[in-house]
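With one protein chain removed, the remaining protein chains of the complex are shown where they sit.
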Amino acid sequence: MVARELFVRCRIRNQISYSVMTEYAWLIPLLPALAFGLTLLFGRRGPGKGAYIAIGAICASLVMACALAVEWFIAGGSQANRGLYTVSVPWMPVGTGAIHTGFSIDALSVVMLLVVTVVASLVQIYSIGYMHGDPRYPRYFAYHSLFASAMLALVIANNMLLMFISWELVGLTSYLLIGFWFERPSAMRAAKKAFLVTRVGDVGFLAGMILLYIKTGSFDLFGKEGVFENLTRLDVIGPFGLPLVAIAGLLLFCGAVGKSAQFPLHVWLPDAMEGPTPVSALIHAATMVAAGVYLVARMYPVYLADASGTALQAVAYVGAFTALFAATIGLAQNDIKRILAYSTISQLGYMMASLGVFGYVAAVFHLMTHAFFKANLFLGAGSVIHGTGTQDIREMGGLRRHMPWTYWTFLISTLSLCGVPFVTAGGWSKEEILAVAWHTNRVVFAAGVFGALLTTCYMFRLVYRVFHGQPRNTQIHAHESPRVMLVPLVVLGFLAISAGYVGTPWANVFEHNLLPVLGETYLWVLEHRLEGMGHGFNAVVFAMALGAVAVGIALASLIWLKPVLNIQKLQPYFGWLARLVANKYYIDEIYQATVIRALMAACWIAFKFDYWVIDYAIVNGVGYLTRLASQLYGWFDRTVVDGLVNLIGWTTKALGNALRYLQTGVAQHYVFLTVVALVIISLAVLVGHYREEAWIPIAGFYR
Amino acid sequence: MFIGNIKLIAPALYLCAAALVVLILGVIAARKPGKGLDYQLPTQYLAPALMFPGVVYALWAVLESLIEVCYTVDVLIGYELVRVPAVALFVTRGGHAQLTADPFGALFTLVAFAGTFIVMLVSLDYFDAAQPHKAEYYSLVMFATAAASLAACASDLIAIYLSIELLSLASYVLACFVKTDRRSGEAGLKYFLYGAACSAVGLYGMSILFGVTGGHTSLSAIARGLTTPAAYSGAAWVGIVFTLVGFGFKLALVPFQFWAPDVYQGAPTPITAFLSVVSKAAGLAVLVRFLTAAVFLFPPQNFSWYWILVVLTAGSMFFGNLVAIPQRNIKRMLAYSSIAQIGYLMIGVVSAVHAFPSLERLVPRLWNLPNVIVRTRAASWYYEPWDMVGLVVYIVAYMFMNLGAFAVVAGIGTRTRSDAIDDYAGLMQRSPFLAAALTVFLISLAGVPPTAGFVGKFLIFGGAIQHAGQNHPELAVLAVLGIINSIISAYYYLNVVRLMFFAPAEDRPSLRASLALNAVVAICLVGTLGLIAAAGPVVDFASLVVSGFLD
Amino acid sequence: MNHSAYGIPISWFLTVGALLFCIGLFGMMVRRSAIGMLISIELMLNAANLNLVAFGSYLRQPTIAGQVFAIFVITLAAAEAAIGLAIIINIYRLELHIEADKITSMKL
Partner (left out) sequence: MDPNSWILPIITFIPLVGVVIVMFIPKEKATPIKVVSLVVSLIPLALSVWLWAAYDRGGPQFPEGVQFGVRVPWIPSLGVNFAMGVDGLSVPLVFLTALLTTLSLLYSFIIAERPKEYFWMFLLLETGMLGVFVSLDFVLFFVFWEVSLVPMYFLIGIWGGPRREYAAIKFFLYTMVGSMAMLLAILAMYFSPEVLRLAGQHTFDMIAIAKAHPYAANATIAALVFWGLFLGFAIKVPMFPFHTWLPDAHVEAPTAGSVILAGILLKMGTYGFMRVLMTMLPQTFAHYWWIIAILSLIAIVYGALVAMAQWDFKKLIAYSSVNHMGYVTLGCAVAGSGLLAGEQSKIIALNGAQMQVFSHGLLTGALFILVGIIYERAHTRMLSDFGGLGAVMPIYAGMLSFCSFGSLGLPGMTGFIAELSVLTGTYNASPLVAGLALIGIVVTAAFMLWTVQRVLLGPVNPRWQNLPDADAREIISLAPLMALALIFGIVPSHILATFNAASQAIVGILH
């Protein structure tokens, strides 16, 4: 009832009629949720062992997302009257009011919906082949449905609470899917690590969210009472001399750091590769890890409201550092999926850096293109693993001939990842990032260019090792994957090239639609920040990007394709560096030695404290003392006889020898003790009540 | 001398007569055991049969005294017309009564009678039919009860001394009644020696009090005498303290408790039960009467016997509970437990003292009586809950729970020939009813709801807290100490429960309880569990009784 | 102190009473034999009797209450002695001695 009233009120307030599609967008996450329930309960007996239920649901969502995209991007025309559609219903009563929940549709969420549904549906289709014959096949698709549901809910949430809930649920599905093969100790450890490390970040998200709620009085993002309209209330100096809004931004960024595997919480993502490869493609490359970027993008008004810019600087530098840092590690890995994982970390760093340097649109753009080509890379890697049965690139080689479809799609996506300009989607998005960085922050720009160089190096190293040269392991008889796996590869390969054309510098449909999402106030702030940056093509940046890619390819070719440069010669000089990088800078080991060990030590100390001090010493101690006292009393009582001997002996000395011979007997001792008590009592009374006249007045009575 | 309304102490008189009947018939019957009179009218059944009307009579006496206490009578003694309460008996010149059969005394009489009735039923189970000297046994118990009843009403030093001594002398004999048992003999000897010494000390104290207050033996006269400057003498205090020794012995109040463990352990269990309830009730009544008389002189703010009592109260609780912990004999454990229980009761006594905080408040009730009509209402129903209500309710609760516990102990002791706590292991399997009942009694002794013990403790601590709020912080301290002791006591009570319930069932035969034992336990169970349900009427009744308290 | 018609002050009686009492108490403590303890009890009772009688006759308004009390006490003392002796005889039957200090079977 209330819900309906509110619903109606929202519509009236917006004064715009929306299509049925928009109003029913909440069905998009709901369908996979239903599929989750159905698959979990009846999957084994359902069509395709449950896979078709899940795929059907996600495809339906995909269709709806496409319809939304058409409505909002193509048919929408002028964006002015289509900034936002939002609906809230009360969820938790609080005092006289309530906390609301609901969903909103704007360009950003439409983009995300599209990305998620596309990749998710393709990955699920791919999984039919990849997971064929797994004993827990239905459950796999159930988890996928749950993930899709949570991820889609995350991107259409119009309030921080629903965002956080979905955020945690995608973390849960990530945990479940990483640990899908939980019999493998490494998988179960990786799952736990992923959940816990991200949860560390989530705590920041939670804190930031609560801070915003406390100060603005709402979890809702939009509307008059919403967070974004009331950010000025946070414009007071908080701890560390920062404005509260910056604190809030930083806290939210913590969540993003965890989810998007930014330094220093990046450690979980490489381990997460223990999960099935399609899972890595969908969750740990394309969508969930990008949720951190989405979060910052969604909460961008908070960052823009921070006049000091501290939060955004942190975002920028953490992102840029991660981009470089992960790329270097990627150079020295031998596991095909781990290389891709570090690549993901690095690319997410790009997106973060982009957000940090006001490249709002560029970041989201890169998010989208990255989702496509990285999903494709992972699916390709999955195809390779499926075909060879190994993940170690040192055992591969020459697969080009055996797996042509895989090779070509993989190569296309590699080029897209490297950011080859003009022809690939990744090129457009990465160049846009660099263009913004060139304008606002040259340090980030330099890191970006150098990162692009490194990216090209490790990716081409991967390609050369896997697909070129001769097979290194003769045991492996590679074969091309089944068609159900190849179709998604081809589709994604196509997207890895074509998706970039929505955001070319000349006709940036993407930007035109996305910028209004920020709302007038913050759009103005953003434009103010980017003042002077010319729209359109920046030749310098493109040249440098192209150079980086070219140099990278050249270097990689010279080292790994045609071994002209023998890096083994550098071994004596830079061996330590190689070891350092190969061991991922020992970050895991450092965490193990510090955080984990400290935590375990704290646990142990707390437990011992509890056991020995609180329970044993204090609680049992009181009990023990009571019993001890009773023993003493009991001893006293038992040995009235013997104790009396001493007592009498003591008294005897005081009185002379007169009472010496009294030292035996029982009833007598009782009497004696009574008399002692009596004397003490009498003395106490008399002394306590002594008065001078005390002994006189008796006289009055007597003759 | 004005004899007064003799029907108020008629229960005691009836009991004396009944005791004589039991003695004579029993002695005759004992000449041919199992035949003739002993077969047709066995003493062990005759005695309870005669006791039961006594209980009813005592109950009636309570109600009667509740009515009578409202009135005064003008009587001519010598050449003097004095106005005395209608419950005063054997009034001498000056209007001093030897006995005051007020509702308070009547209620303690009722407790003593009911307790004795229960003890007789326990005895029925404890001794077999061939028990030697049962006529003497039962008549002694009845005499002792009559003495306890008189002690509860005694308001004169001579009456106090005589009734207490009668009670004691009977108890000495009863304690060593099993002539062939060395422990019983030892218990009797110790009880006698210690008791006689203590009563001699008490008597000496009384003689001093008699002297310093101007040759009066009546408590009301002593109270008045103590208001004169003479009473501020050290001698008066010595007298009071010495007298308290005599009462303290009866109550087994620390440090006059030495006899209790030995006697409780050695005496036949029904007699232990008798000593722990009836004898104590009498001592308590006397103590309360004596203290409320003496309180006029010594306002508790000063250092006086009041503080001694406070210390002894705390000492009793701690000593009793702590020493009870390591005990291995259940009777001895219950002995220490009853020392502690007296501590709780003493909290009630100590706070009851404040119910009469000043002479001004009490004097109008006693002496400023209207002198227009001959029979007139004296005590108004003055309504002050908590004051001594706790004391009265607790003694009733204590009777039920402690007698119940001793009944079970006696029943088990006769059947297993052991009083060791360890032999209670697995009792739940051997006799579920007795084990469950003993659990209830012990939990009640620990003061855990929903039992009578809780109601009693609740009221006693409540009274203490009430007065603590009126600028007597020591009572709050006592209440806290009482609470701490309840917890300590729970430990050793539960130890028995633990053995009965948790210990594995061994292949020992189940115990068969006799009808008498089951009846006793059932009565006590109903009392223990029913008191809380009927707490409303009980408290109302107790407040009536207390508000009719005269001294 | 005030003197009576006979010239003996009350304090003399009281002093003798107190001495008797102390001797009795002392005897309770030091006598081993139960009989001896019984005698000590009698001494204490008699100390009280002496007090009672002395107080009764030396008061400004002499009262017979003291003497009455004393007579009661004497009666009771006789009863007490009878019972005490009976108990002691019983003990003697059981233990073959009457030394109270050696009868200590119950402890803990």
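A few remarks follow.
Each chain carries a letter (A, B and C) given by its place in the written order, and its residues are counted from 1.
As a working rule, a contact is a pair of C-beta atoms (placed from the backbone, for glycine too) under 8 Å apart; a residue touches a chain by one contact, two chains touch by 3 or more.
Quick caveat, the model's predicted, so the values are computed rather than measured.
Shown chains touched by the missing chain in the whole complex: A, B. Interface note: of A:V203, A:L242, A:L523 or A:A550, the residue touching the hidden chain in the full complex is A:V203. The missing chain, though absent from the display, is touched by one residue of A:E23, A:E71, A:D134 or A:E168; that residue is A:E168. Only one of B:V311, B:V448 or B:A522 touches the chain withheld from this view, namely B:V448. Along chain B, the points of touch with the absent chain fall at residues 383, 385-386, 428, 443, 448-450, 454, 458-459, 461-462, 465-466, 469, 476, 479-480, 483-484, 486-487, 490-491, 494-495, 498, 501-502, 532, 535-536, 539-540, 543.
One chain of the complex is left out; on chain A, the residues touching it are 90-98, 161, 164-169, 172, 175, 179, 182-183, 185, 188-189, 191-192, 195-196, 199-200, 203, 206-207, 210-211, 213-214, 217, 599-600, 602-604, 606-607, 610, 614-615, 618-619, 623.
Keep in mind that, in the parts below, only the chains that are shown with their structure count from here on.
Contact topology of the protein chains: fully connected, every pair of chains touching.
The distance from the centre of chain A to the centre of chain B, each centre being the mean of the chain's C-alpha atoms, comes to 74 Å. Distance between chain centres (mean CA atoms), chain B to chain C: 26 Å. Looking at chain B, residues 189-190, 193, 197, 201, 211, 214-215, 261, 326 sit in touch with two or more other chains.
Residues of chain A found to touch two or more other chains are 634, 637, 666-667, 671, 701.
Residues of chain A touching chain B in their complex: 626-627, 629-631, 633-634, 637, 640, 666-667, 670-671, 673-674, 677-678, 681-682, 684-686, 688-691, 693-698, 700-701. By the touch criterion stated above, chain B contacts chain C in their complex at residues 157-158, 161-162, 165, 169, 172-173, 176, 179-180, 182-183, 185-190, 192-193, 196-197, 200-201, 203-204, 206-208, 210-211, 214-217, 261-262, 265-266, 326-329, 332. Partner chain C is touched in their complex by these residues of chain A: 634, 637-638, 641, 659, 661-662, 664-669, 671-672, 675, 699, 701-703.
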